[in-house]
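Yeah, one chain of the complex is gone here, protein chain that is, but the others are all in their spots.
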Amino acid sequence: MSVVVRTVTRLLVPLALIFGAYVIMHGHLTPGGGFQGGAVLASVVALLIVAFGAERLRRRQTSLTSVEDLGALMFVVLAFVGIGSTFFYNALAGARGLFGGTEAGSLWAGGTVPLMNWAVGLKVMAGLGSIVLLMALFGGDDDR
Amino acid sequence: MTALTVLQVANLVLIVAGAVLTVWLRDLLASVVALAAMSLLLALQFYLLQAPDVAIAEAGIGAALTTAIFVLALRKTRRKEEEE
Amino acid sequence: MSPELGFGVAAAVLVALMAISVLRMAIGPTVADRAVALDTVNTLVVTTMVLLGAATGLVVLVDVAIVYALLSFVGMLYIARYLEGGLK
Amino acid sequence: MNLATHVPILAIAVPLLGAFALPLLAKVHRSLRDLWVLLVGAFTVAMLVLLAVQVFTGGILVYTLGAGTPGDTVPEGFPIRIMLVVDGMGAFMGLIAALVGIAGLAYALQYLEEEKGKTLALTLMLLLWAGMLGLKLTGDLFNFFVFFEITSVAACGLIGYRVWESRPPEAAFKTMVMYTLGGLLILLAVGILYGEYGALNLAYLSAQIGQGPLDQIALGLLLGGLLMKAGSVPMHMWAPDAYGEADPSTAIVLVANTQAALYGLFRIVFTLYGGAGSPAVGGLVTALGALTVIVAVLMAVLQTDLGRLIAYGAVSQIGYMLLGAGVGMATLGAAAGGEAGFGLVALQGGVFHMMNDAACIGLLFLCVGAVVRATGARDLRALGGLGHSLPGVSGLFLLGSLALAGIPPLNGFASKLMIYQAAFRLSPILTALAVLASILLLAVFVRAFQGVFLGPRRPLGGTAAVPTGMWLAMGLLAVVVVAFGLVPDLMVRHVVAPAAEALWTGREAYLVAVLGG
Amino acid sequence: MILETFEGFWSPLVWTAVAVAVTLLALALRSRGRRDHKKGTEQTAPFLSGEAAPDGVHVGGQHLYWGFVEALRPYIERLRAAHTGFVVDYVTWLVVALAGIMLLVLLV
Amino acid sequence: MTVLVYVLLGVGVVFNALGAIALIRFPDVYTRIHGATKCTTFGSVFSIAAVVVHGFLRGGPEGGTLAVHALIALVFLLLTNPTGSHALARGAYRSGVKPFRAVIDQIERDKR
Amino acid sequence: MWTTTAALALALYLLLVMWSGDIVLWALDELIVGAVLAAAVGGVAGALLWERGGWRMLQPHRWFLLIAYVVGPLFFAMARANLDVAWRVITGRIRPGIVRFDPALRTELGRTLLANSITLTPGTLTVDVNDNTGVFYVHWINVTNEKPSPEEVCGELPVWARRIAE
Amino acid sequence: MRWLRVGALLVVFGLLIAAAGWMRPYGEPVRTDMDAYFLERTPEEVVVTNVVTAVVFDYRGFDTLGEATVLFTAVMAVALILRRWRR
Partner (left out) sequence: MIGNMPFFVSMILVGLGLWTMMTRRNLIKLAIGLVLVESGVNLFLVSLGYVRGGVAPIYTFAPEGVPTEIPMVMPTPQALTLTAIVIGMATTALLLAFVVVIYRHRGTLDAGKIRELRG
């Protein structure tokens, strides 16, 4: 695409990234959360693809799927944390540790919820991003 | 509150218009554009229904990513819908 | 008459304007015309969301508008790039 | 941590965990990946068997996810959280899944080729397995939908595994369209029920549900979606495509997946609606079952592609299950009047046939896999004389086809006998149709056997050697086929009867177990 | 070892025993058959329609039940025509069945 | 100050309306992009400015957050809107849409 | 390199979470989290932002110039543009055409700034920018001269763009 | 065939519209026990102010796990389908 789009993309990418991170980080306080922030981050990947071409991101494809694996694993492991009581038991909520804040509205409250937000956020970002990337990469050279 | 109701009704009509356009247009790219518009209006409707979480998700996924993969799929295939 | 009501009325007007844009989307002869209409709807939706956030007094709703302002750009770029003949 | 109390969730979560970790482990080393698959499979099977033992000895198991204790089901007289509810039927389906899943995995480990995306296919198989288990064990309607979608996506990914050929992607696309549409219908029904009763828990909804028009419409939507996924006749057309084009290791899990949809159907009709639904449902399901049996078998006669032929056979078997369950449903309303006997037997026959069908059809598909591996062809016109080079496989194929056609003393006969007898009481025509279909099925398989294995020796296009893993998978299923045929009563008395009872009269117990006295 | 059904029972072991006995009986009868049957003569050679079969020929699976299929051709052709392999038809059938199911469930 | 809010809002809505009307009235893609982009962007500036003023008038964390978030939305809008229009115009030109009744088409001329 | 990106990200984050606490306007938690996230963003996207000659924007006076430009000339031009469009919408009097001019800008940032400004200002719309030569092709709604100079098309804007970005 | 199509679609569509008409009035849910529980108890039980997030990640966390699995499955399937294959 033209130089205008590329430059604006350069400027927008960090802003969109930090905004996505904000949406994930404040998922338990304001609208947002893992899915939404992950979708914002994934559209950053889509933006990069459309502005700079998919070939430039080909090398990142394996790392994206790895991030997705890690996010999914992290989510399951977080769910396993509560298995002393039950699977998915929110063992950290209100427990006064890190993420165990007792006051609703604090950044450090919610037990496993913010952590799961991050897990799902990374997962959704990598997942949707790699779907778009795979679609863009398919067919590559010999296709028109 | 009444203003909100009016907005909801108007927006619902627009959603139906967008959906009809999506179905009606023969050019697949135009169809995708109309789908994106419908998705946009759908997100506004979610917003009016006081569901900001869903609206954000629909914004990210419906407006950006679905359009992206549809356009990519169109690029890999062909644009016009063949006549019967 | 409080400002909130004014914001609500303004939002209603903007929704009516969206209807005009959807009309252009229906009749626009080329895909580019329809995409312009999409762009317009998009800007109007963002504005409407901000106005409604102010109208209902719910601050948290404004975040949605930010996401829209950021993301609909991506969809537009894909369509533009298709028209341009890129994205092989 | 007391492992025994967490058995239901471990049976779902461990395959999921295994699938998530699999691509990472495959990056480390391939043998580690294979080891991990076997480990996860063995653990899951152990959990499922343990679950079945617990349920059949101790009654319904309820596990509330995220609550303080697993038994904390109704915090304020209202089921808030998602629950896993395992009754006899669920445990039975778990056993089927265990059998089919471990056979499929063992087969796939040897059958799939490394350079053609083996890691991804194994991951998808684990995910399909986990989704199937979730579908069978969950007690929450929306959760049911979510697992339905997991199985859909994983199944379609596996069907399209051989992308370098032109037919599998087509089959996968068609299947995907149908599955997604069915899933959306189910979601719509869930929405309607939620709008009416403000709840998603199956037991709670069951206690509340009435006979209003909305309930009936939701029932119609659910029936439509589930019958589609089960492959009942007017909506069965995706099934032969999918089974026929999938790899054998996938196809047998797909069959079990179809049965999981059937289980969902039973669960909806017997537990959720439990008599409150329309009386027409029983007749409808019976009619569709009879139609499925006869249409699928007639189509099977025409096929020349080995995979498609067996696929139509599999569809006709679904018809038998529908027939049995439909007769049960039709007499459920009259159950109080003392006429219950034959309905229950029909239901038992249908439930038992699920297990038998999984084993026979699975065995046949696995044999086809060996044939394809040896020759690279599946067309009956191109095959022949394989009995010389693949004697063991031809024997197993014969065993499976005879069992499927209902030749005594193999297992297919026992369950079909129950269905015939019970359906005769409802309408002799049904039995006549079913027996006719069985005979035709025998003809079909005689034809397949003649075409593939008999005749003079021909040159092979591939390798005739069958690796150990494939032998193990086929042997496991063959043992099941023979054993259940020789001692069906043990199975029926100890496993099938409790499972059918759980559907037939177990609704009260189910509600009590979830909602408390 | 007896599977009790609604109006009877089924014992596969007894059945197997009987089947084995019948097989033995049949073998015994067979052993008392004609003595002039010799291997390697015309008596065991295959014939196709009265002609001597050429070497290595195999009647493939697709040739079986030709008569049956031919007799039922009108029905079977209609059935086969319904399986169009056309995705839109699949969806149509789903909707048709859904309409039928919903009407039946709602009205009956 | 409430009057200011109303004035800004009124101006914004009027310009937005102009944009939509321009979309209908202009004859070809490029002129429509002209109208739509300029007018809706400018109208949004005024509308959102009204919200910002309103937020600051309301004061406190709520009003402040409202104002700042609206401002951020505005900044993103200002960044993305003209770029999107430019990309679209370029795409439209390259896909073969000729400007309507153009007195000169320099790109065409340069290509020759 | 990445620190500047991180700083930009941090600024946006701090704007987003204003009024969260009492260290000026922010809570300590938010500051820490913002720093970490901004560092992460800098690590991921740092190279991208400053890839080609973006260094100039680090000089603070350019920032003030940018703000002054946006509030002053650009805003004024936008207002004029809108009145212009309004007039044309009502009268329907247009004389469109695509013209070429060379504003002689060298950096990508300057070209971007000018292109976006042109799109927002009276009667003009950037259709294409030549990547190598920096020649602008502009759709002009009221062509008065077929070979215009930059000043005729967009007034003082190239000067400002040069002042800010070069 | 064509009339079968149109008729079936009309029947389904009509029944769906009828279902929408038979629903309880829009905006006035009848039974809200579960949601009232979520709204009241979230600040204490899951120390969180966004109730939707609490529902998504705590009360109905298993659904979210399933959803993450669907996404994972889709990515794996797309990677399987769109990998480099030769004809």
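For reference, chains read A, B, C, D, E, F, G and H in written order, and residue numbers begin at 1 within each chain.
Criterion: a residue touches a chain if its C-beta (ideal position, glycine included) is under 8 Å from a C-beta of that chain, and two chains touch if they have at least 3 such contacts.
Note that this is a predicted model, so its numbers are computed, not measured.
Chemist: Pick out which of D:Ile60, D:Leu112, D:Leu126 or D:Val153 touches the chain that's been left out of the picture.
Modeler: D:Val153
Chemist: For review purposes, identify every residue of chain D that touches the missing chain, sorted by number.
Modeler: Within chain D, the residues that touch the unshown chain are 142, 146, 149, 152-153, 156-157, 160, 163, 166-167, 169-174, 176-177, 180-181, 183-184, 187-188, 191, 194-195, 200, 240-241, 244-245, 299, 302-303.
Chemist: Considering the whole complex, not just the chains shown, which residues of chain H touch the missing one?
Modeler: Considering the whole complex, chain H reaches the absent chain at 5, 9, 12-13, 16-17, 19-21, 23, 25-29, 32, 34-35, 38-40, 43, 49-52, 54-56, 60, 63-64, 66-67, 70-71, 73-75, 77-78, 81-82.
Chemist: Could you pull out which residues of chain C are in touch with the chain that's been left out?
Modeler: 56-61
In the analysis below, only the chains that are shown with their structure count from here on.
Chemist: Over the chains that touch one another, what is the least number of steps taking chain B to chain F?
Modeler: The least step count works out to 2.
Chemist: Compare the CA centroid of chain G with every other chain's and tell me the farthest one.
Modeler: Farthest chain from chain G, going by C-alpha centroids: E.
Chemist: Report which of D-E and A-G is connected by more C-beta pairs in contact.
Modeler: If we tally the contacting C-beta pairs, D-E comes out ahead.
Chemist: Among the chains here, which has the CA centroid at the largest distance from chain F's centroid?
Modeler: In terms of C-alpha centroids, the chain at the greatest distance from chain F is E.
Chemist: Measuring from CA centroids, which chain ends up nearest the centre of the complete protein set?
Modeler: Measuring from the global C-alpha mean, the nearest chain centre belongs to H.
Chemist: Between chain B and chain D, tell me the centre distance in angstrom, where each centre is the average of that chain's C-alpha atoms.
Modeler: Centre-to-centre distance between chain B and chain D: 37 Å.
Chemist: Using mean CA coordinates as chain centres, what's the chain A-chain H distance in Å?
Modeler: Taking the mean C-alpha position of each chain, the two centres sit 21 Å apart.
Chemist: Please report how many Å separate the Cα centroid of chain D from that of chain H, as a whole number.
Modeler: The mean C-alpha positions of chain D and chain H differ by 25 Å.
Chemist: Could you list the positions in chain G whose residues touch two or more of the other chains?
Modeler: 12, 16, 115-116, 126, 128 - these are the residues of chain G that touch more than one other chain.
Chemist: Give me the residue numbers in chain H that touch at least two other chains, ranges are fine.
Modeler: 15, 50, 52-53, 58, 61-62, 65, 69, 72, 74, 78-79
Chemist: Which residues of chain D touch chain E once you look at their complex with the stated criterion?
Modeler: Residues of chain D touching chain E: 173-174, 177-178, 181-182, 185, 213, 216-217, 219-221, 223-224, 227-228, 232, 234-235, 237-238, 241, 277-281, 284, 295, 298-299, 301-302, 304, 341-342, 344-345, 380-381, 383-385, 408-409, 413-414, 417-418, 421-422, 425, 443, 446-452, 454-456, 485-489, 492.
Chemist: Please name which positions on chain H make contact with chain A in the complex.
Modeler: My answer: residues 42-50, 52-54, 56-58, 61-62, 64-65, 68-69, 71-72, 74-75, 78-79, 82.
Chemist: Using the touch definition up top, name the residues of chain C that touch chain B in the complex.
Modeler: Per the stated touch rule, the residues are 5, 8-9, 11-12, 15-16, 18-19, 22, 25-26, 31, 34-35, 37-38, 41-42, 45, 48-49, 52, 55-56, 58, 60-61, 63-64, 67-68, 71-72, 74-75, 78-79, 81-82, 87-88.
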